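Complex shown without one protein chain; remaining protein chains in place.
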Amino acid sequence: MMTEDQKLRLQAWVDGELHGRERRQVESWLAQDAGAQAWAAQLRAAARCLAANETPRQVPQSREFYWSKIGRAIELELAADEAVKPSTRWLSWRLWWLPAAALSLLALGGFVLLRSLPDRQSPAVLAVASELETPLKEVSSFSFRADSERMTVVWVNFRSD
Amino acid sequence: MSRQSDLASVEDKALVTAAQDGSTAAFEELVMRHRDQLYARAFSILRNEDEAVDLTQEAWIKIWRRLGQFQGGSGFATWATRVVINLCLDQLRKKRRRAEESIEQISEESGGVEQFLPSETANPTLRLEQAELREHIDAGLAQLSPEHRAVLVLHAFEGLEYKEIARRVGCSLGTVMSRLFYARRRLAAVLNDEDLQNFR
Partner (left out) sequence: MHILTCLRRGIVLGTLLLAGALTAVMAAEAEAELQLDAVLVWGTNGPQTENPKLKALRVEIRQKLQAVFKWTDYYEVDRKALKVAAKQTRKVRLSPKCEIAVENLGRSTIEVRLYGEGKLVVRKKQTLTPGELLVLAGEDRNDTAWFVVISLKPA
């Protein structure tokens, strides 16, 4: 019968954790002890069986729902980064803002015209007027859009103490 | 939601570079590509769907912040999984119940000359189909304490060495060895000789 300590050493040997003199000692013992050999073989087989049979799993949320919290946090970080950038950058951009402003005005004018036509639905419109407010301290919320279902979701969390 | 069809065929390395340059679309593709793997790892340690979802979302946000530190030595998925594992272990540390742990220590130490081989099986000649086998293993993992399960998951599924497990979990090498042994002994009850045939 093996002691607990022997079993732990044998486990370490099976797992490839022993080196040099310690490893040789265990191998020498195994060469003379058929019971220990069988025990080690069983342990190795069980370890391999376990490693080969982890149950695969999927996130139990839709793509949009799962991403919404992550995307929002990243947006807040990016907005915070932008806020601390030095304002002198604007000066070096003065050569570019004129054409950018002109293009934006033209694009906006065309976009609003298209929007006034019947049965025309531009996804960009849906981004307009999407303010969200949660006045109660014990409540938080976030919103996201599921494009494929044409759905805007506001998820409300009631914080528990 | 940004268009993902163009990014689906881009390999991880290029997506990481784009995300490091600030592309949230590239990062979103990385999240979608690897979210199941990270979630599975978190669930295997925490055994709670909601906790695993929350923790992996927290991990992804942390990964975004630390993208600059990723240098491509290991694969992106491996690096990201390590972030998840560290968060899981932090969570376990916060939740640790000392009373339960000392009870489990007592049962480990008094194992005596108990054999590793399973002593009882309902039908030792019955060969389990793989799906059933996985279910049994999963049920066995669910019964372990968080501390024992964490050590077993890190060794069996992540392939970490004892020393690395001890460092991450914050315990001694001896504790890793005895927890691993105890966890394996508990799981042995769901495995029979027929199932182990293919793994000898």
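We call the chains A and B, going by the order they appear; numbering starts again at 1 in every chain.
In the analysis below, contacts are C-beta pairs under 8 Å (C-beta built on N, C-alpha and C of every residue); 3 or more make two chains touch, one makes a residue touch a chain.
Quick caveat, the model's predicted, so the values are computed rather than measured.
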Exercise. So which of the visible chains would the left-out chain be touching?
Worked result: A
Seminar exercise, completed: Against the hidden chain, chain A presents residues 60-62, 64-65, 98-99, 101-106, 108-110, 112-113, 115-116, 121, 125-126, 128-136, 139, 141, 143, 146, 148-158
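Criterion: only the chains that are shown with their structure count from here on.
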For this session: Determine the centre-to-centre distance between chain A and chain B, using the mean Cα coordinates as centres, and give it in whole Å.
Result: 16
For this session: Would you pull the chain B residues touching chain A in the complex into a rising list?
Result: 1, 22, 24, 27-28, 31-32, 35-36, 39-40, 43-44, 49, 53, 56-57, 60-61, 64-65, 111-113, 115-117, 130, 133-135, 137-138, 152, 155-157, 159, 161-162, 177-178, 180-181, 184, 187-188, 191, 195-200
For this session: Name, in rising order, each residue of chain A that touches chain B in their complex.
Result: 1-4, 7-8, 11-12, 15, 17, 39, 41-61, 63-64, 66-67, 69-71, 73-75, 77-78, 145-147
